[in-house]
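Since the structure comes first, as structure tokens, the remarks are kept for the end.
What you see is the complex with one protein chain gone and the rest in place.
Naming follows writing order (A and B), and every chain is counted from residue 1.
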Amino acid sequence: MKGKPEVPPRRGLIARFRVDAFWFRQRGAALSFATLTLMVALLGVTVPGTFFSAVNLSNLAAQLAPLFLVSLGQTFVLLGAGFDLSVGAVISLSSAILTLDMADPVKIPIAFAAAAAVGLVNGWGCVHLRVHPIIMTLATSSIVQGFALLLLPTPGGVAPQVLVQMASGTFLGLPVGLYWIIAATAAAIWLVHGTTFGVQLYATGQNPQAAWMTGIKAPRIRVMAYVISSLMAALAGAYLTGRLASGDPNVGSALGLDSVLGAVLGGTLLSGGVGGPIGTVAGVLIIGLMNNGLNLANVSPYYQFVVKGVLLVTAVSLFRRKEAGL
Amino acid sequence: MNGAAPAQRQGAPLLEVRGLSKSFGAVCALQDMQLAGHEGRIHAVMGENGAGKSTLMKLLSGVHRPDTGTIRLRGRDVAFDQPRDAQKAGISTVFQEFSLLANLSVAENLFLGRERDRTHRLSRAEIRRHTARALAALDLQIDPDIRVGALSVGEQQMVEIAKGVLADASVFIFDEPTAALASHEVEILFALIRRLASQGKVIFYISHRLSEVFTLCDDITILKDGRFVTCVDTATTTVDAVIQGMVGRPIEELFEPRTGLFGPVLLRADVLAGDASPHPVSLELREGEIVGIAGLEGQGQQALMRLLAGFQPALAGSLTLGADRIEAASARARMAKGIGFVPESRKDDGLFLSLDISANMASAELARRPLLSWVPHMGAQIDAVMHQLGVKAPDAWTRVIDLSGGNQQKVVLGRWLHAGASVLLCEEPTRGVDVGAKREIYRQLRSFAAQGRSILVTSRELPELIGLCDRLLVIRSGRIVAEMAAEIATEDALLRAALPSFESDAA
Partner (left out) sequence: MSAVLRMLPPAFWGLSLVCVFAAFTQPQFLSLSFLMILLRQAAPLGLVALGQTFVIANRSLDLSVGATIALVNLIVAHAMWKGYPPSILIFLALGTGVVIGLTNGVLVTVLRGSAVVVTLGTAAIITGLGFLYSGGAPGSSVPEVIKWLGRGRIGVVPVSGLVWLTFGIVAWVLLRRLALGRYIFAAGDNPSAATYSGIPVNRTLLVSHVLSGFFAALGGLVLTGLVGTGALNLGADYVLSSIVAVILGGAVFGGGAGGAVGTMLGTALLVMVLNLLTVFGVDEPGKLIVQGLVIAAAAILYQQGRRGG
């Protein structure tokens, strides 16, 4: 063992990703951004006119906003070494609640309170009752989806006017979806990289027991991650409800799994403690550009399933884990 | 204490423990414990492994809650539900098992949970500045931004210590802090501990290294089998008296007599090297022989064992079991040929906790069978092994999670007895096991060897190695640097060989 290590004042780029704590946690994000750059270049070369058109880009922003919201929320749970399969159902539930026959100032808070309650239950089950996150959130997902269908059996209902205004059209010449994306991303990045909670979340995800021994309220941190995820899902539900101007009890069903895809493609590891919202931005954009690119290139939508699956499998295979299984 | 306290210990102690007891399941880890820490004094807590030192410290640091008894801090009773409470009360602990987070930087680790000053949240720049100062105080040249997972074990230990020091507490607990340190780092640490004491802090120093305790500490509290034995002033006691208090029984009673009858070489490694153990190692195990590997923490013992067991591929050299060359064989193939492996961490790597004794014991024997082979009924054999080892359980269908540490360890040993292993690679055979079970395990290991098989053992406990083994190898930085017969080996001689500072004839 060397007694006094030599500390070079500056490290090379590669060494920095290996040695420097911040960069180590963001190495997946770096890879995602590299991929994203390649994709943009590819689209720019193959379909330059259509891809960079204002219509296409603003459509992209409007379409991707909900996925941004849930993926960012999912990122918190994954960082804390959890897993939230219930976000799709929460989106649907908030859409159902927001189109209930009630006054806006009543139902909007109810929608978010319900989401927070789901997050609390998820966290309580996973953290305090030690049920495996996949099983726990599978269970709540089923329950929440049931309630969504109970409240709103078929698509319909009237969305709150304020949401319709906030989720459609443009503001200052830019599509409103973009503002949702920027606001959510900024908030997530601030929470993870600018607050005490963020560091504690990384610590908890790495090793809950060790984090607890250092005096962190690790259980509370993990529960909070689930609550944040649920609240972000409710926001996505609000955006979708506003954009469609009506409710849909199944609107979130596809988004639940895509939220994991966005976070994982962005370099957040399922084992916790590595990754973050910056990478998730790239991950979601990769999904969006892939779908967009395949559409623009007139590829059969059936191929999108295949490509998405291949992307997913590639992403999880990039960082080899120690153990096989879940 | 019978009023025999020396003059320097007058006055009310800052921290006082009375009647403290703690049980884990059926195992009583600590019983009616007492302890008193005075300001400005360095107080050693000594005892054998499993004597209850770590449990006591975990109670003081809020990791466990006591079953009975009181902890008084500055004359007031305190109760800690979680480590955070103890830290807030001003008790800072440097844990033996690292509580550092590998994915965080040194600075983030040092300030985890105390990112807030009394008045405001510390900025990143402030945290870095404080970190740099704390590291400088320990004479450490470590970049505050570096990921802890990228540091060496010794560096991690120093960061752990820096974290404790930074906490600005009134009570400091050091749990075996020198286990992974080089000698000059030990000097720095001692200077630091003395400085803390001179500032009026209470220091508890847990160690079983007598030399350290006698150079550093003012008081010594001795524990044995989870009970308080005595508290003495270092100045008025002797090494022999302390050992007498810790052991309390002649060593011969604990260990089986050696047979001294060895057969031919059973396992031979010849300049064997692997990825994690790049230095070629040569060693021989004879039939009937128990060989121990001694060394400081993290000197490559684990890598060597796993290289021999086949969990690390051999890159060079040869390994022979009986007449077979096995260095190219997988771990599974080696096990089928008769190598058994008892991993250090019983719960993480050894046991199937929610399965029953039968499934746990049968696993290694079953592992030799093809995937789709019929499993015969093995109840009688399992019962026989359980009986032979004296596993205390109602029947073979008892889940191992319900067993004590000693019985769990017997189940792991029984696995290899049942599988008919001829060579046992055994890491820390008695870790977390009470004294009664220790003796039983020593007896079993000796009788295993007496049947013409051989055992290679690693242990942190030098007395254990000396008492249990026939021959000892000392490992330092992945190299075997000394070899001696256990009969003539002493702790002192082993430590001399194991410590880099004693090295005079460097190759």
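Basically, contacts are C-beta pairs under 8 Å (C-beta built on N, C-alpha and C of every residue); 3 or more make two chains touch, one makes a residue touch a chain.
Every value quoted in this text rests on a predicted model; they were computed, and no experiment measured them.
Chemist: Please identify which residue in A:40, A:110, A:191 or A:257 touches the non-displayed chain.
Modeler: For the chain that is not drawn, the touching residue is A:257.
Chemist: Check the options A:30, A:131 or A:182 and report the residue that touches the missing chain.
Modeler: A:131
Chemist: Touch as defined at the start, partner being the missing chain; which of A:52, A:171, A:190 or A:305 qualifies?
Modeler: Only one of A:52, A:171, A:190 or A:305 touches the chain omitted from view, namely A:305.
Chemist: What residue numbers in subunit B mark contact with the hidden partner chain?
Modeler: 311, 331-332, 335-336, 341, 343, 348-356, 359, 362-364, 366-375, 395, 397-399, 401-402, 415
Chemist: Across the whole complex, list the residues on subunit A that are touched by the chain not included here.
Modeler: 83, 125, 129-132, 134-136, 138-150, 153, 257, 260-261, 264, 270, 300, 302-313, 315-317, 320-326
Note that in this section only the chains that are shown with their structure count from here on.
Chemist: Rounded to a whole Å, what is the gap between the Cα centroids of subunit A and subunit B?
Modeler: 42
Chemist: Sort out for me which residues of subunit A touch subunit B in the complex.
Modeler: The touching residues are 1-7, 18-22, 24-25, 196, 199-200, 202-203, 205-207, 210-217, 273-274.
Chemist: Please give the residue numbers of subunit B that touch subunit A in the complex, ascending.
Modeler: 63, 82-84, 87-88, 95, 98-106, 108-109, 112-116, 121, 141-143, 145-150, 152-155, 163, 182, 184-185, 477, 500
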